[in-house]
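In this view, the complex is presented without one of its protein chains, the others remaining in place.
By letter and in written order, the chains are A and B; residue numbering begins at 1 in each of them.
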């Protein structure tokens, strides 16, 4: 009775979570839904006389694999929610047909078989003092070769991941000395002006003002500015808002150019922007 | 009870399959593959109990190991693709065609 209740609760949960995994827009939600499914399955393993697997499921899957997924998600960018518009003609329709058909076929196959009451693992486990020792005995005796091969597999996977993730350094790493030299050789040895500091808004998202009261373009914090623009928190001063928009547009244009590797916002770019904008003003 | 577990397993497997076919984000596609593997594991565990044989659980264990290795490599590949193409969409990598 207890098992039946557990099963139905977890079955409904896991199917719902699985559907959520497939249909949620944001990848992080999908990951969380997958976690729910895995936990549910862990419980179902435990119910079905597999305590070791239940533990491994939680530790390996929910613990390690899920974390890996989340890491990569963060690496790739969490905020980019997927467009759900299908681009391949007929793909969605046929996918649903194939999925439903497959499920119905499997269900039919299972439904066609009349199972006798489950044998249970009581006898097997009893001879060796519980589930884990019995499994261990099996792994290290009969299946020891497969187990050892598994270790080779894991090492290969680790090496592969390293090779794939490795990025060849094409020029020597810049030393402190090189950086200092580059800075003084560059257009601006001093740090960029800090964010604005004046009575009402002593905040990092406020650009500094020049002595004549205009905004110092180089002091705009672009990450925050972009965020504010996208979330709709524009500066109240329309002139300032327009300036920030202009700077962001220039950034976008620069990003659109395909560039090898990551591309942090550079001091040079910021100065260029400032010069360009002041030139436009002069005209 | 066995039938129930197996049908649940089939359902999860089918949902995972549909997910693989429908989603474009490579990471989500990967998650769906994991879901399918898990559904298989459930079937293995169920059969182990049905037949009173621990080998089912053993296989499930190995499947987990293999799945872990596969996730490591797969995610590395995804990161690499993302690094060069600035996109994690499986539809973007479609140069190998007619």
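Following the convention adopted for this analysis, contacts are C-beta pairs under 8 Å (C-beta built on N, C-alpha and C of every residue); 3 or more make two chains touch, one makes a residue touch a chain.
One rule holds in what follows: contacts and distances are computed from a predicted model.
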{"item": "Choices \"NADH-quinone oxidoreductase subunit L\", \"Protein phosphatase 2C domain-containing protein\", \"ABC transporter ATP-binding protein\" or \"ABC-type multidrug transport system ATPase component\" - which one is the UniProt name of the chain not shown", "value": "\"NADH-quinone oxidoreductase subunit L\""}
{"item": "Option from B:8, B:21, B:39 or B:54 whose C-beta touches the chain left out", "value": "B:21"}
{"item": "Option from B:31, B:45 or B:90 whose C-beta touches the chain left out", "value": "B:90"}
{"item": "Per the touch definition above, residue among A:9, A:59, A:105 or A:242 touching the missing chain", "value": "A:105"}
{"item": "Interface with the unshown chain - residue positions in chain B", "value": "17, 20-22, 24, 90-91, 93-98"}
{"item": "Chain A residues touching the omitted chain (full complex)", "value": "88, 91, 94-95, 98-99, 101-102, 105-106, 108-109, 112"}
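Throughout what follows, only the chains that are shown with their structure count from here on.
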{"item": "Complex contacts: residues of chain A adjacent to chain B", "value": "3-4, 7, 11, 14-15, 18-19, 21-22, 27, 30-31, 34, 37-38, 41, 44-45, 48-50, 52-53, 56-57, 60-61, 64-65, 68-69, 72-73, 75-76, 82-83, 86-88, 91-92, 94-96, 98-100, 102-103, 106-107, 110-111, 113, 115, 118-121, 123-125, 134-135, 138-139, 143, 146, 150, 153-154, 156-158, 160-161, 164-165, 167, 258, 261"}
{"item": "Touch list for chain B against partner chain A, complex", "value": "1-8, 10-19, 21-25, 27-28, 30-32, 34-35, 38, 41-42, 45-46, 48-55, 57-58, 60-62, 64-73, 75-80, 82-83, 86, 88, 91"}
